[in-house]
Structures are given as C-alpha cells and as structure tokens.
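Note that one protein chain is taken out, while the other chains of the complex remain in position.
We call the chains A and B, going by the order they appear; numbering starts again at 1 in every chain.
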Amino acid sequence: MFFQVVDILGTIAFAISGVLVAMNKRMDAFGVIIIAFVTAVGGGTLRDIMVGVEPVAWMRDITYVYVIVASTTFAVVFRNQLKHLRRSLFLFDTIGIGLYTVLGIETGLVAGLHPLICIALGTMTACFGGVIRDILSNEIPVIFRKEIYATACILGGFTYFLLREFLEDKNYLFVIAGIVVIVLRLLAVKFKISLPSLYKNENENKD
Amino acid sequence: MFFQVVDILGTIAFAISGVLVAMNKRMDAFGVIIIAFVTAVGGGTLRDIMVGVEPVAWMRDITYVYVIVASTTFAVVFRNQLKHLRRSLFLFDTIGIGLYTVLGIETGLVAGLHPLICIALGTMTACFGGVIRDILSNEIPVIFRKEIYATACILGGFTYFLLREFLEDKNYLFVIAGIVVIVLRLLAVKFKISLPSLYKNENENKD
Partner (left out) sequence: MFFQVVDILGTIAFAISGVLVAMNKRMDAFGVIIIAFVTAVGGGTLRDIMVGVEPVAWMRDITYVYVIVASTTFAVVFRNQLKHLRRSLFLFDTIGIGLYTVLGIETGLVAGLHPLICIALGTMTACFGGVIRDILSNEIPVIFRKEIYATACILGGFTYFLLREFLEDKNYLFVIAGIVVIVLRLLAVKFKISLPSLYKNENENKD
C-alpha cells in the first residue's frame, strides 16, 4: 500500500517532468503525452525487456496509463502555475527515484541475478526514463552531464547489498535503500555536489 | 491474402520514406538500407519486444528482408523520379499505417491485454518506425511536432473497441478500424488539420 502510493507519486512526478521538457520543445499534444509516458515508464520498460519480464509492467497494469494521462492533462492545464510547485515536484521526483531503484533491484533478485546487475537494474529503472525523454527531444541526456542522481541510485543499491549481511527482513532493506537514495539526492542538490567532468584535455576548449 | 498485400505495400512505402530521409542526410549505402529497414520494421519490433513475442516478426519471416532490400534498391536507382510518385507514396504510407495499427491491436488482443494497451500497441506499430528513423538521423521525431497520423491511429483503435460491442466478426472490425485510420489521415492532410502546439509561454521565443 505504502509502496503503491509512492509509486504513483513517482509516476506523476516523472510524467510532469516529461511534459515540461516536451512543451519547451514546442511539441504538439501527441508529442507531449508520449514524452510524459516514456519519462514515467521508460526505465521500467527497459529493465523488463532486458530481464525478460514481458509484457512489460505498464502493459500488465492499466493504472499507469490512467495516472500518466491525468498528470499530463493537469500539467498542461496548469502549466503557468507549475513553477510555484517546483519544490514539491522535485520532492516527488526524488521519492520516485528512491522507489524505482528499489523496484529495479527487486526485479533482478527475482530473476536470480548478480548483486551488481541488480544495482544496474535499479539505476536503470530510476534514471532511463529521463534518458529516453532527452534522446527523443534530441538532447544529450542531462544525466550524463551534471546529475548526481544516478550516483545516488548506485550508492543506495550498494547499501542494500551491504546491509543484507546483517539484516534478514527484505522490506526493511528496501526502505533503507530507498531512503539512502532520497537523502543523497537531497544533499547533493542542497550542497550543489556533482560529479567531476572528465575532460580529455583542459585546453581543448572547442565545444 | 488481402492483408498480406497491403502489409507489403505498407512495408514498401515505409522503406522508401526511410531511404528519402537517409539520402537527405547524405548517409552511405549501409546507412540508407539500415534507415529503410528500421523505418519499415521498427514499430513492429518495439511492439514485439515489449509484449514478449520473440524472435520479432521480421526475424520469423524473411519476406520482409526481401521486400525492404528491393524497395531500397528501387528508391536509390529512381531517386530523381520519386518526386513524381509522391502522391502514390503518401497513399501507400497511409494504407500502411491503417494496417499496422490493426496488426498492433491484434498482437495486444492475442496477449490478453487491456483495450487501451492494445490501442497503444497499434499506434506504436504504425508510428514508431518513423520515430526511430528520426532519432537515428538526429532529428526531433516529426511525429512529435506536427503530425496528425498518430492521432488517426488512436482514433481508429478506439473505433475498434467501441464497435466491438455491436459487431461480432473480428475481420469486419479490423477492416473498419483500418479504414477509419486511413480516412482520418487523408482528411487531416487534405484540410491541413494538425494538433495545437502546447507552448509553455508564447513570449518565450528563444530557440
């Protein structure tokens, strides 16, 4: 129940972030809904087709479609008010990546995969919706340039598997891992921490 | 038989549309054939891997490969004459999306999915070959900016499920849904109907 509520909040936040990007690119209504859709379900879809859990999650549960359509409609109608909601959106988004990381790890565990692969699946679930959104909008994915949040997902995943040595209860582990992702993300943004760019050569400054 | 002929015509039209885009981008022969290929089979491939019907359609039936190679060769050889064929190409293309929509819905029904998911699969089958073509050519997908034809696919899909309450024969339903897609697309182009852009703000005219 708790998980489902957070899952829905995460889906809403991701869908709305897609709407904002799509409207900035001046896409039509169809483009906006598709971008909202892939941002919200893209990561889970990629996870499911790589692991072989098909039909993929959003095809098995129609709730996703309803939530995404409702969020998109809301975001389009209230697009001028959304800037006042930026803080709440950021919070939803962050809670969403925490949960999506945990959902991805769970999928890997069920398929009997190696812990590192489970962590990769968690990160993929949380982050690749945004990557696909950026590819469809013809941008270098934001995540590759300045985001700490994939790193937060990875560290949350490591926390899960480190604590598994000491804790038996899977649900506790999931809650703790999710919280680690969320707290790291919040701290990273608050203190403007980001990964260093690995420039090939500092003086090659041409684009 | 009828379906198969139209499927082949659709494949031809989609492959040729890929060739035209790839040649405009000055790709080499390999690039041209790959773009022709993904335009023709990309939508169906995405549908099949999401639903879990694998190997995907074009791997199970070698006819697709022959048709696409032949169409590409034809389009490259007669590239200067193709502009006189634009009207026929547009007609093939439109018939193609009508049929592809129906094929996608059918895949969803066979997998026992929700009507809305079936409609999404139909639209995906008809439209995402073009989306992948545009991504590989480093363009914002045309479909997200000014095309009515995804909307035609969606409305055709709804027609299918609405009429299912009254009509028992699946074949009739498929023919009607396909015709709805085709007619809507033709009318949209004839009367220059398109979806409104959802600009975030009219005066943010930068970019």
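Throughout what follows, contacts are C-beta pairs under 8 Å (C-beta built on N, C-alpha and C of every residue); 3 or more make two chains touch, one makes a residue touch a chain.
Everything numeric in this text was worked out from a predicted model, so none of it was measured.
Visitor: Of A:Leu116, A:Leu167 or A:Leu187, which one is in contact with the hidden chain?
Guide: A:Leu116
Visitor: Out of B:Thr45, B:Thr94 or B:Thr151, which touches the unshown chain?
Guide: Residue touching the absent chain, from the options given: B:Thr45.
Visitor: Consider the whole complex, including the chain that is not shown, and state which of B:Ile34, B:Leu109, B:Leu163 or B:Leu186 touches that chain.
Guide: Reading the full complex, the residue touching the unseen chain is B:Ile34.
Visitor: Residue by residue, what part of chain B touches the chain that was omitted?
Guide: Chain B touches the missing chain through residues 20, 22-32, 34-35, 45, 49, 52, 54-56, 58-60, 62, 65, 76, 79-80, 135-138.
Visitor: Taking the full complex into account, what residues of chain A touch the chain not shown?
Guide: 49-52, 108, 111, 113-114, 116-117, 120, 131, 135, 138-141, 143-147, 150-151, 194-201
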